[in-house]
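Input: a single structure, listed below in structure tokens.
Only one protein chain is missing from this complex, and each of the others stays in its spot.
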Amino acid sequence: MTQLALVIDLNVCVGCHACVTNCKQWNTSGAAGALTDCNPYEAEPNGTFFNRVQTFEVGQYPKTETVHFPKSCLHCEDPACVPVCPTGASYKRKSDGIVLVDYDKCIGCKYCSWACPYGVREFDEQRKVMTKCTLCVDRIYDMSLPEDRRKPSCVLACPPGARLFGDVHDPESEVSVAIRERGGYTLMPEANTKPANHYLPRRKTTVTVRDEELYRSDNPHKIDGAPFDKNLPPTHEELN
Amino acid sequence: MRPAFSVLLLTTLIGAAQGLFIALFLCELLAPSAATPTLLVGGSVIVLLLSGLGLLASFFHLGHPERAWRSMMMWRTSWLSREVIALPAFMAAAFAYGVAHWLALGHTLLIGVIGVVLSITLFICTGMIYAAVKVLKEWAHPLTLVNFSLLGCASGMTLAAAYASFVAPTLTAPLAQAAFVLTALGLLTRGAALVRNAKLSPASTLQTAIGIRHPHIVQKAQGAMGGSYNTREFFHGKSVGFVRAIVPAFLVLSFALPLLLVLTLPLLAFILQYAGLLAERWYFFAEAKHPQNLYYQGNS
Partner (left out) sequence: MCACRCGIKVHLRDGEVRYIEGNPDHPLNKGVICAKGGSGIMKQYSPARLTKPLRRKAGTERGENQFEEISWDETFDILEKRLSHLRATDPKKFALFTGRDQMQALTGMFARQFGTPNYAAHGGFCSVNMAAGMIYTIGGSFWEFGGPDLERAKVFYMIGTAEDHHSNPLKSAIGDFKRNGGRFVAINPVRSGYAAIADEWIPIKPGTDGALILAIIREIIALGLYDRDFLARYTNSGQLVNQDESSKEFGMMMRNPEGDKINPLRPHNFYWWDRHTNHAVDDHAKHADPALFGSFIMPDGTPVKPAFQLLKERVADCTPEWAASITGIDAETIKRIAHEMGITARDQKIELPIPWTDWWGEEHETVTGNPVAFHAMRGLAAHSNGFQTIRSLAILMSLLGTIDRPGGFRHKAPYPRAIPPNARPPKGPEAVQPNTPLNGAPLGWPESPDDLFVDAEGKPVRLDKAFSWEHPLSAHGLMHNAITNAWRGDPYPIDTLLLFMANMAWNSSMNTSEVRKMLVDKHPDGGYKIPFIVVCDAFQSETTAFADLILPDTTYLERHDCMSMLDRPISEFDGPVDAVRIPVVAPKGDCKPFQEVLVELGGRLKLPAFTDAAGGRKFKNYPDFVVNYETAPGSGIGFLTGWRGKDGDKAMRGEPNPKQWEMYEKNGCFFQYHLPPSSQYMRNWNKEYMEWAQQAGMRRDNDPVIIHIYSEILQGFRLAAEGKRAGKQPPDELRKRVATYFDPLPFWYAPLEDDQSDLKKYPLNALTQRPMAMYHSWDSQNAWLRQIHTYNYLYVNSQTASDAGIADGGWMWVESQWGKVRCLCRYSEAVEPGTVWTWNAIGKSAGAWNLTGDANESKQGFLLNHLISEELGANADGKRFSNSDPITGQAAWYDVRVRIYPAEASEAEESSPQFETLNPVPGMEARNMGWQAWFAGSKKKGGA
């Protein structure tokens, strides 16, 4: 069984919001559109977006991490939003695990959004239907696109490549490998929705310099003379 | 959660209607002679009126009321869907019950039993709509069901007493006594829910929400400074003080005063109780802390 999903690499997400607006432009002009904007040129502008990038500060100065955190529907394997929907407008596709809303069936009761723990469903105030990330279903199967462009709009846009897309049930897929090898995790596991989307944590690369590495026998001081002390320090090799 | 007025009206109105219906049925069953057709027919009309108003209010909650019929489709999984079936069914039973009494068609007890079963089913559906939202710990508990049922019955019974005081005075006292008992019970169970909820600790934290284990995490941006659906739907938007003040208000209005008044001034008791239940329902929503709010805490 296929379960398509996004894997978001927090290790390289710079919080640029490219995924946010590119999602918006693809979906507003596409099958999921149009996504309304309220007060577009007035006070308190707001609107329907399927994907948002949030920012958190973790830790206290100077040991602070600034974490940019993109969030869209996680296409849960056990989606809380689906069984509660009274109309069947919310459904999970058997074929690929994508959770979708059928706008023609949705009555706009918002019940699904109450059930979802993640705050990723957005009620479109103009169309009066519930909306959310579609995993760009109208793009990823479009055979008129070259194969490497059959990916969600947000994934294609992301400059540092922080968004991976693929089948998390296929152990060989890029996303599964990334989850396995880089500690991929899901959000709020306690909600038992089994999100398909995963997040990859920050990693730190450090360089350790050992004292004996500092001064070696091929040191140019052997040619130039030691600059600040008259006496050349002995090299590690000489000491041994 | 943000209390939507349409939902407050819906749940309180149909709750009272269901309670009233049960009261009517009990009158017929236990005091057939005192339960005049005026009481039962008029009562049924009130039941229909209240549930009709509730139904109407519920439409205001929908983005697409014209498609409301679709919401019956998923009765296998969705309590909301079940409610949507149960409510008209209950109304149909109440209608039949009223008509049967009006036109003296007989089978009223049978219709009454069906109506009562539907009423209870509807209580379960309505309660379960909330109790089934697992992420809202304040709701996901049998007490939610119990409270919806008991408070509905209590207000319905109070209303029955009030109505009886006009059309069937002999029944006023027993009905008021029943209302007293139900209200007292409601106070107990609602109190229990308050106590329970006050002690709840959230299952989800900012740490599990973003998957970073660190004691100091502060949100700096939500990704949308002008707000979004998620910043509106899940917040009551009122101050902490206001929310706190609602609790004594609804305790007094829905319980204390009706207990004091129901035996003497049942109509006033009902009006106060109903107003109190609106406040109670408001608080029911406002008290529920949705974990999605973990993602919407700070902005810049």
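First chain written, first letter: the chains are A and B, and each begins at residue 1.
The criterion applied here is as follows: a contact is a pair of C-beta atoms (placed from the backbone, for glycine too) under 8 Å apart; a residue touches a chain by one contact, two chains touch by 3 or more.
These figures come from a predicted structure and were not determined experimentally.
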### Message
Just to confirm, in the complete assembly, which displayed chains does the hidden chain contact?
### Response
A, B
### Summary
Missing-chain contact among A:Asp102, A:Glu125 or A:Asp170 belongs to A:Glu125
### In subunit A, positions touching the absent partner
9, 11-18, 20-22, 24-26, 28-30, 33-47, 49, 57, 59-62, 64-68, 125-127, 148-149, 153, 156-162, 202-207, 209, 213-216, 219-221, 223-228
### Task
With the missing chain put back, which residues of subunit B would touch it? List them for me.
216, 218, 220, 223-226, 300
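As a working rule, only the chains that are shown with their structure count from here on.
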### Query
Of all residues in subunit A, which touch subunit B in the complex?
17, 20, 39, 44-49, 52-60, 66-67, 69, 71, 80, 82-89, 105-111, 113-123, 125, 127-130, 185-192, 199, 201
#### Entry: subunit B to subunit A touching residues, read off their complex
1, 61-65, 67-68, 70-74, 77-81, 84, 129, 132-136, 203-204, 206, 208-212, 214, 216-224, 226-230, 233-234, 290-293, 295-296
